[in-house]
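Taking it in order: structure first as structure tokens, then the write-up.
Every protein chain of the complex appears in place save one, which is left out.
Right after this comes chain A.
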């Protein structure tokens, strides 16, 4: 970790100089903020902008055009449009490509603008939040975006910091405050920040106004945990500022009524924004990339076709045909012909595809935005597609990488159960009341129960807070550890109310009587000790040690003959099985003499200059001994609604779910259990190593163990921590590491930094080529969300950071299932159809020109009238693909939600690959041959009327064109699974539109100066019986092949989706079709046993099995044992006016 950070620091140091020049003192590496004075420099505004086109109109056009012409297709059409301007070259006039191209660009531009406006609005919401700022000695509410460097702001409890601040003073003693950084780094526990003693007395506006001097700090950078600065008050010594005084934008004030802060970094210069400053990358879906490849393929095909045409043309003996008089035209050469043919065939690459896709995607995004089933009613948050380019990618997701805190869990801990005296008492079924009854009855075991509950109320570092105005109001508990708060609240519900904390004692209301416990010592929690203890003097003068912690460490320290030892282990296993976080409780009576002796040792240890921590640990070891087991508690890290169900369906759909969290391993594993990602008995591969070599050995060992099962899905889970991940992601190990990961059903990475999350996502995306989806809610997930193929943000009431960086924002994790299974699968199948169909319809029409060329001397003459073909993609066949992309659906949404297996079909990309594409091309060729050859043979006699007149080439051309339009429209119908009335309208309407167009268009000449060759053609076409017999025969014989193959497939080898669809339509029970048997293969079962045997870390296993978890900040600005000594909750707090 350190080496990496150091490297980053070095890298930044170089860039820092340049950045500082723009943002601070000319060329210097730090900035100076003057207190209560106007700033000499203008700093970045606090308004943030995450939109794509930041500077609105000015740069829109060039940026937009640049984006658009990154698509090969658009460049191609631009070139065609330019070539058409050369006189005498184009067989289809000058504007037949330019006009559609401009239409397409305009539609795209409108879409882009509409989407960008949405982003601007989201930013605006943030920028328009209000905050109190000290101005002219008064607190004034202003908008976030107006905050400037040097302002002093007042932030209230549960509010976000609007910019990066230096903490000056707070409502708590010693300028302490708690901040929740879950949004920044994903950690659940609160962190303590403390202002400098020099400023902690500034508790009122008046005091703040008197402040003068300056703050020097480093230039803005992106390191969340680094900060150096100085406070230089006028005529006072300089004091250093460190990260403990910094409150970062994105974090939230907790358990503190208010703080005063000095703004030092604003807007895009805040550390949060520096971390996500990289603008949202342009993401392209797999289907989009494939389409681009197909377009290149078609382009080469086009070149080949044109070369063939040009060669044939040059070989054709034009000079013999005197009536053509070609010898007089010297311009007629190979090159010009080649260009002519390119213009003739350019629409093999469907020009309408882009615009059709844009429109379809836009409306699909609308469906996502308006889906009432994805409305989080509690907060009135609708799902939002922030980009529509990835709609179909949602149907192909293979890996879901999820954040934990705020995404899977609500970040709310709740006391659920406890085990005392051999019984389990549960909050949810009310059996906990029995416990109170037991205590009150005073019968056997009541003493133990009472001690246990007293311990819950005493053994912690929580600070109670009561609204001064109303002494009867409910007590709020402030705790650095959410677990402890849950425990104390639990005790409160059981009638053991923790009421008051003074520097040396706590008061507990035990079932109505107040008892005072003197806190002698607090032995702090560390993750190495896995326990915390308090030594108290009970009201009757006894000295007691209360110790709570992981079962492994508690059990090691128990005295002999513990009555409930085994029962509690069993209970712990039960709790852990449900994913609850467990803690064990034990107590010990301490004699006065022993305590006095120990106190000295402890005091020495706590003042030792060397190895203080180790010595303190040893001292604690001495007294935490010979304990008596009291019981155990189970806390629920509350999951969001329907998370386990959603994860279960994701797994059923063949999606791998990985959890990447900044939180601790135990916590992550607990959550893994509670959301059924892990289950009891599932072998866990745990990678916890300290060096590269060790990591390599472990990974290799596991790779060997997997043997043949490597890279297949096994019933196993891999758990790795951030430190090991650094080694595992080194270039020589990452391949094996990834192999190991994809061999497991689920992977949990804990204690990972935001950049590591992104690295994992990137590795997975790049190496497997599978589609990854990252979901998260906090700013620490932004990097991962941007790196993944699809980024989904949870849009909460607060912290829009992730949602703003995401491609799709949803209100709750559970909506992910609907987003993928319904919208993703539908959009994927729709879009695939639209793309394939667009290729098909163009190939079908334009290849006819090739057959016809063989009969027109390879001259490049168009069989159809020029504007008729120009309108082909715009009018006659525009609606069917649109409607297909918007209204088609196979299987109802309910069925898709109920049977996630259906997702596998779109996930494997089976609707759109080379095979499918070639099949469609083949169909297009067959159709084009039939649709040309059949009219050719039926018109060889030239006379198709009873009156003996003959038709011209446009008679045949329009006949063929009619058949093409009908065939192609009906083909769209054939591919449509669900015909709504709009579908009917589109298909029959498109056909009708051609008939009407022909009628109208052939009456243009000579009233309008266009289409002289079409004059009166409608009479010829519509009066010919041959034409009408062809209308029946030709489309039917073309589609005979399609219908037959489709029917064959459906009758003999039916796909799962098709089966479900059929049984759904015929109202049969769908579940019969789907086999729900467990698909654990025999090898996987064997493997399970292998892991059982070879797992070496027995202790860890036991702990995991028992679900121990506890989170509290370690090595913070101040230890918890010290913090509690500052508080006297009997004293009123300053109001901060």
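What we mean here is this: a contact is a pair of C-beta atoms (placed from the backbone, for glycine too) under 8 Å apart; a residue touches a chain by one contact, two chains touch by 3 or more; residues count from 1.
Convention: contacts and distances are computed from a predicted model.
Per its UniProt record, the hidden chain corresponds to "P4-ATPase flippase complex beta subunit TMEM30A" from the list "Dynein axonemal assembly factor 10", "Sm-like protein LSM2", "1-aminocyclopropane-1-carboxylate synthase" or "P4-ATPase flippase complex beta subunit TMEM30A".
Remark: the omitted chain is touched by one listed residue; of A:143, A:1054 or A:1133 this is A:1054. The chain not shown here is touched by just one of A:237, A:541, A:1012 or A:1132, and that residue is A:1012.
Touching residues on chain A toward the chain that is not drawn are 87-88, 91, 317-318, 320-326, 328-329, 332, 340, 366-367, 370-373, 712-713, 826, 855-857, 859-862, 887, 889, 893, 908, 934, 936-953, 955-957, 977-983, 1005-1006, 1012-1013, 1015-1016, 1019-1020, 1024-1026, 1029-1030, 1033, 1036-1037, 1040, 1043-1044, 1046-1048, 1050-1052, 1054, 1059, 1061-1062, 1065-1066, 1072-1073, 1075, 1077, 1079, 1081.
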